[in-house]
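Heads up, one of the protein chains got dropped from this complex, but the rest are sitting where they should.
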Amino acid sequence: MYTQMVDAPEPGEGARDERERAFEEKLERGVTIESTDWMPDAYRKTLTRQISQHAHSEIVGMLPEGNWITRAPSLERKAILLAKVQDEAGHGLYLYSAAETLGTSRDDLVDALLSGRAKYSSIFNYPTLTWADVGAIGWLVDGAAIINQIPLTRCSYGPYARAMVRICKEESFHQRQGFDVMKTLCEGTPQQRAMAQDALDRWWWPSIMMFGPPDAASPNSATSMRWKIKLFSNDALRQKFVDQTVPQADALGLRVPDPALRWNAERGSYDFGEPDWNEFYEVVRGNGPCNRERLGARVRAHEEGAWVREAALAHAAKRAAKRAAA
Amino acid sequence: MNVLAPQAALVSYLVRLGDNALILGQQLAAVTGRAPIVEEDLANANVALDLIGQARLWLALAGEVEGAGRTADDFAYFRDPAGFRNVLLVERSGVDFAHATVRDFLFDTWHFGLLRGLERSSDARIAAIAAKAAREVEYHARRSGDWVVRLGDGTAESNARVRAALDALWPYTGELFEADEVDAEVARAGIGPAPETLREPWRRHVAAIFADATLDVPADGWMQSGGRSGRHGESFSYLIAEMQSVRRSVPGERW
Partner (left out) sequence: MSEANAAAGRWPLWEVFVRSGSGLAHKHVGSLHAADAAMALQHARDVYTRRNEGTSIWVVESRNVVASEPADREMLFEPAESKTFRQPTYFTVPEGVKHL
């Protein structure tokens, strides 16, 4: 899903030299690539883009839920949400750390985000309108993320795979706390139940779209899959998400806002409706409800923090000089 | 001076402790996602989490002592602004990173000294909470102190901003050492240290950090006061309204 706008290149015919063939053989044998190993430029570039967009998603992802920390309706929920959003910052850091092993500095990666060149997951361009949205995001968005991330723990690039292991361990807490918020609301007053249903109504389709365009519209997946940095197709993951989540909605007593949703006994899976792909492309292009606000918030934080970063460095330099002179 | 029934004094004292932690925790939580660098966001959130955890413990104990069935959430969500008993210092908004850092440092240093004193409380429940909280706040004070030094002895700009923050916030430090009948009763019962006893160690530590930060300790002038009796600043009602908005507007016992 972090490959939403990452196009892995098709290699030219017969362009693969000896080293590339040896590299791809390694991948076929399931050998993990580390930062000091030789790798094709295209692999390095594509991975850098994918990992950094994953990182940016975590950081921008702090904002929609971060909105509700001050308004959380109990001290326990406040603490839990704070811990979750903090985890997201941590995930961003693990991923920046992995991306930096490929030779691009954090500053350059952040610069790409703030200037709009790099993307982040489309889901975070939607607004959080009520407390129930916090539950919906944890349940659906983190649920979708887990489905995407577990296979990546087996991806070909070591630092990325290891970051994924760490992230997956923490992510299941995120999904559970979201589901728990929804469950408490669904077992509460009519207003609380209505709040929960409304949140599901607004977050269902954007979550479906998180997995990216349909396979038929994703021609460049083949290279990523051969390089083992994408392990399952968009549609396969999307189907898994629906099959896993619909029974959870049933358990909550909530209605999924898809009139075409139907259990297909033959396939052993749910049939479901088609998302509005126009909306998806517009959001990715920058026209979602919150794109400008999200990026604006990150740009402001970065700009307002410049004097702080400079001061910390200047201080470190002064102390280093003192020590050297002593 | 009125002599308070010991139980009433203890409830008031615990509410003050809880409200200081709650309001400062709320301020730190409010800036999540806006730190100068992502690592600082994590650090900030850790401090906020510690403080909210402490608030829950103090306020729950206040409810227990009061004996009227109030939970920590009841204290947090169903008192009007005038019912809160935090010092004014923690409700001062972090105008910029320098303001927030100076505010946190001045409070953290005092808070740590207070908790060390409370570890020796004659009340075992208070001593237990204080012991846990002291370990957390030791880290808060170390971290905010380090930042005061970095900013004070950093660039000309950071130094100027810290001085401006210090000028704005110093008048709120006097309230930390005020004593009223609640404090008198608490000290008499051996429950907590008399506020005045915290002043000297606080000044010493502040002076030492400021020296390292190439900052002067401001002279004591007129001190602002009133938070501990429920007379708060103008922005306080916004903070409380935001904190309580969902809980007060949507019917529901469990969240």
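Order as written gives the chain letters A and B; numbering starts at 1 within each chain.
Convention: contacts are C-beta pairs under 8 Å (C-beta built on N, C-alpha and C of every residue); 3 or more make two chains touch, one makes a residue touch a chain.
It should be emphasised that the depicted structure is a prediction, and the values quoted were computed from it without experimental measurement.
Within the whole complex, the absent chain has one touching residue among A:76, A:187, A:282 or A:310, and that is A:310.
Although one chain is not drawn, the whole complex shows that of A:45, A:106 or A:226 it is A:106 that touches it. Only one of A:62, A:137, A:163 or A:301 touches the chain withheld from this view, namely A:163. For chain A, the residues touching the absent chain in the complete assembly are 36-38, 86-87, 90, 93-94, 97-98, 100-101, 105-107, 163, 166, 170, 306, 309-310, 312-317, 319-320. Counting over the whole complex, chain B has residues 37, 39, 42-43, 46, 142-143, 146, 150 touching the chain that is not drawn.
Definition applied: only the chains that are shown with their structure count from here on.
Partner chain B is touched in their complex by these residues of chain A: 59, 62-63, 66, 69-79, 82-83, 85-86, 89-90, 92-93, 96, 131, 181, 184-185, 187-189, 191-192, 195, 297, 300-302, 304-312, 314-316, 318. By the touch rule above, chain B contacts chain A in their complex via residues 22, 26, 29-30, 32-39, 41-42, 45-46, 48-49, 52-53, 55-56, 72-73, 76-77, 96-97, 149-151, 153-155, 157-158, 161, 242-243, 245-247, 250-255.
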